[in-house]
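With one protein chain withheld, the remaining protein chains of the complex are depicted in position.
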Amino acid sequence: MQQMKATAEIMSETSIKPASVWDYANPTRFLGLVERVLPAFVMLTIVCMAIGLWMALNAPEDYQQGATVQIMFIHVPAAWLAMMVYTVMSISALGTLVWRHPLADVSLRAAAPLGAAFTFLALVTGSLWGKPMWGTWWVWDARLTSVLVLFIIYLGLIALSKAIEEPSVAARALAIVTLVGFINIPIIKFSVDWWNTLHQPASVSRFDRPAMDVAFLYPLLVMAIAYTLLFFTLHLMGMRNEIFRRRIRSMKMQSARQAEGG
Amino acid sequence: MFGQYAGFIVPAYVISAAVIAGLVVWTVLVYRNRRTEILELEKRGVKRRNQKEPK
Partner (left out) sequence: MIVLLGRELKLAVRAGGGALTGVLFFLAVVTVVPFGVGPDLNLLARIGPAMLWIGALLSMLLGLERLFQADREDGSLQLLLMSDHPLELVVLVKCLAHWLATGLPLIVATPVFGLMMNMEPALIMAVMATLIAGTPAITLVGAVGAAVTVSLARGGLLIAILVLPLVVPVLIFGVTAAYGAVEDPAPFLPPFLLLCAMTLFFSVLGPFAAAAMLRHAAD
């Protein structure tokens, strides 16, 4: 409670109903939205995660994979998020380059570390799933390689965001590199269809009927929703942090000016 | 419960939990630090360019 009051002191109140993303182009307005919406997001994330974990840990054993199928419940959502976050970043990149939304760059920068973390989890849990399943920690098949490439792209973008000082140049650079790298996403998605190597093909989004039993499908979907909620919660918090960072920077520059000019 | 594969399943869940917890902790810590810094800067009378007087 005290936290919310303290933050509200920093920002002015808002009370207008949202009509479009442009209503929140003003960082202050956006922060007001975050304050209102965040508690609900946190609650939903925790509840969903709890339900998902309970369902996952109580799922039956797969006749082929045994108990290791339980790794699927944290591997597949992480992998889905790794790609979804990059898509969010790509939309943000378009927001910077095409529509020039002031918060698009904030969104991109806040999402990058989260995406990198999910990709890392996808790689690690995938490796831990692969060893008992296929007998090897790593293999250079199409999907694993392209997910590793995605990880490198995330790290490169984070490095770039710290390297360029001038904010507008940095925003443009990040947006362009993000969009150029987007070509990797369809490669990841379709790599298991194009190259029939080791990783198993898609079994959830087949449009006829999912090739997965509901005993596994439901926990998987709940965990996927939980991971998605987790991302959006952390993303909103991250955007808030980024807005604060810019404010501190401009306040410090302002105070330096005041000290000089009086 | 996991039988022979526990050595793989448990680390997978533990690492996932650790990374997620790490993200949350990092985000919250950064938030608190920056909020404190902004409040201190405002207390010192530093204004942003077009900010109204704080109440």
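Order of writing sets the chain letters: A and B. Residues in each chain are counted from 1.
The criterion applied here is as follows: contacts are C-beta pairs under 8 Å (C-beta built on N, C-alpha and C of every residue); 3 or more make two chains touch, one makes a residue touch a chain.
It should be emphasised that the depicted structure is a prediction, and the values quoted were computed from it without experimental measurement.
J.: Which displayed chains does the hidden chain touch?
T.: A
J.: Just one of A:L94, A:V177 or A:I225 touches the chain that is missing; which is it?
T.: A:V177
J.: Consider the whole complex, including the chain that is not shown, and state which of A:V21, A:I51 or A:L97 touches that chain.
T.: Considering the complete complex, A:L97 is the one touching the chain left out.
J.: At which residues does subunit A meet the chain that is not included here?
T.: 97, 145, 149-150, 152-153, 155-156, 159-160, 163-164, 166, 168-169, 172-173, 176-177, 179-181, 183-184
Assume only the chains that are shown with their structure count from here on.
J.: As a quick test, compute the distance in whole Å between the mean CA positions of subunit A and subunit B.
T.: Roughly 15 Å, centre to centre.
J.: Where on subunit A is subunit B touching in the complex?
T.: 6-7, 9-10, 12, 57, 66-68, 70-71, 74-75, 78, 113-114, 117, 120-121, 124-125, 128-129, 131-132, 230, 234, 237-238, 240-241, 244-245, 247-248, 250-252, 254-255, 258
J.: Using the touch rule from the top, collect the residues of subunit B that touch subunit A in their complex.
T.: Touch list, subunit B to subunit A: 1-6, 8-9, 11-13, 15-16, 19-20, 22-24, 27-28, 30-31, 34-35, 37-39, 41-42, 44, 46-49, 52, 54-55.
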